[in-house]
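Heads up, the thing below is written out as structure tokens.
Left out: one protein chain. Kept in place: all the others.
So, subunit A:
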Amino acid sequence: MGLLSDPNRRRALISLLTRLNTPICGMPVEWLMKTMQAKGLEVFTQRFSRTLPFPDENKERYMVRGTNVYGILRAPRAPRTEALVLSAPCSPGDNNNQAVGLLLGLAEYFRNQIYWAKDIIFLVNEHDLIGMQAWLEGYHHTNTTGMDWSPLQGRGGSIQAALSLELSSDIITSLDLVLEGLNGQLPNLDLANLFYAFCQKIGVLCTIQGKLQRNDWDSVSGYSHAVQTMMLMVMKQASGRPWGDHGLFLRYHIEAATIKGVNSFRQYKTDATTIGRLLEGMYRKLNNLLERLHQSYFFYLMPSLSHFVSIGYYMPAFGLLAVILLLRALDLWVQLSTPPQRTEDGVTDIEPVRGTHFKTVADLLSLLTPLVISHLTGVALYMLPIRFQEMAVEHFPVSETEAVVLTAIAVYTAGLALPHNTHRLLSGEGTEQGWRVLKLVAVLYLAVLLGCTALINFSLGFILALTLVPVAAFVTPHVPKVLSAFILVILSPACTLLFSVFFFQELQEMPISFQDGWLLFLSVISQGILDHSLYGSLVYPLITLLVYPCWLLFWNILFWN
């Protein structure tokens, strides 16, 4: 750990940091290139541009154009096969100067060391995630989202691990580790362990989800604190969005995390040098890796930084929920396959002509029609908001973003009102047999859907299972209509999202009024759509194309006559 020991270096770092306190962001590309070059790095730039499908009102951007600057520190006697990345986002208006300064300071310090076995890439990316996406796509020469970027000139082989640094304030009291990435992917748990180990060693306060670890595990308050932390992780993971610049690395099988410096108004202050030592330690450890991080868990939930819940513990919870669906499906199957029972007064419930199997086209149609219609509604929900934004803006006094979100809500609501019972037009009355078959299909559909979702993104699967499974289990045409319809709507995906917004705010100890919550809900929808088109997040298409149609099937069953 030599960063502190040399007073000259320390002074240089501090002077650099004070110079950086004047806002440099807006990316002084020239200056960054010159500075990196002076520190002995190979410096390259990448230009990118991207037009968003509709303006992002949170970040106030629409036509994005920027430049990434990165410098590669070539490891001596290394054949350019492996690399590590340290990145710091730097965008106009954003205050991440401290991180850029620290990055440059570390670059200078790292340059003078001889122990590097992997190239180290120091990346300053503009427009945070968009820049990162452009850089990663350029590095791996893929194009998943249709962004324009100029090809990269210098590379360092396959990237083994990456850290992203965000220091939002001048005074840092604790460091927060962010793990949740795109589509709920998580980096290897060893990366979190590494961070925790070095925080302990250097004596830095470290948090996860902004929550400090407590020692009283067995007390009720300590337990509820841990549950809160874990629920926050579940909510963040379920959202499927990258919660830091690291989130996009995970697609490329690069273990990555974001380290956020937080000013939580504690007495204990951490200076930049200490953070530098922490990063130095982490990079030296990563540098010594012979293999990619793979020994530890990739599926976990963290109630605190030093504890985790592994997949073996949380998956049974989901499994139990899914078993309900399977049992229900079995029950329906048995009901369908037993010959129609005679009731006591000798009248059959079901017309004997129809029998137990699909014998006529009408039977098939009565099953297919709701399936097709609900999926078409889903497709409309997926396509229309972005397609019709211009028309909506012309005809209504709303901005583009509002137009998109309100169209989405309108299509969603319209889906409820659609006359689903079109089968009546084809085959007259809806039969008892008919809704059972439909429900069997819907329940199996939901089980498969939730199972697959939970394997990829456990939190999302679990939250959806919590809300959809009870509905799926109880809904029949014979329950009280109004009450059931109310429950069904309350437990529909959109309402789940609305409640999640409030719940999330509550967990973060920042409760909001209903009005603000509603606005937040709208912005969350727009962010979800943007995440999908900008970074390829799968949550929006999953909800609109699969979950919502599936839910509509149950809605259909409720109103089966």
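Everything that follows uses one rule, which is that contacts are C-beta pairs under 8 Å (C-beta built on N, C-alpha and C of every residue); 3 or more make two chains touch, one makes a residue touch a chain; residues count from 1.
Assume contacts and distances are computed from a predicted model.
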Can you pick, from "Propionyl-CoA carboxylase alpha chain, mitochondrial", "ADP-ribosyl cyclase/cyclic ADP-ribose hydrolase 1", "Phosphatidylinositol glycan anchor biosynthesis, class T" or "Myotubularin-related protein 9-like", the UniProt name of the chain not shown?
"Phosphatidylinositol glycan anchor biosynthesis, class T"
Which listed residue, A:47, A:61, A:214 or A:292, touches the chain dropped from view?
A:292
Among A:145, A:158, A:476 or A:508, the residue in touch with the chain that has been omitted:
A:158
Missing-chain contact, candidates A:80, A:214 or A:284, resolves to A:80
What residues on subunit A make contact with the chain left out of this view?
37-38, 40, 42, 74, 76-82, 111-114, 140-142, 154-155, 157-158, 251-253, 290-292, 294-295
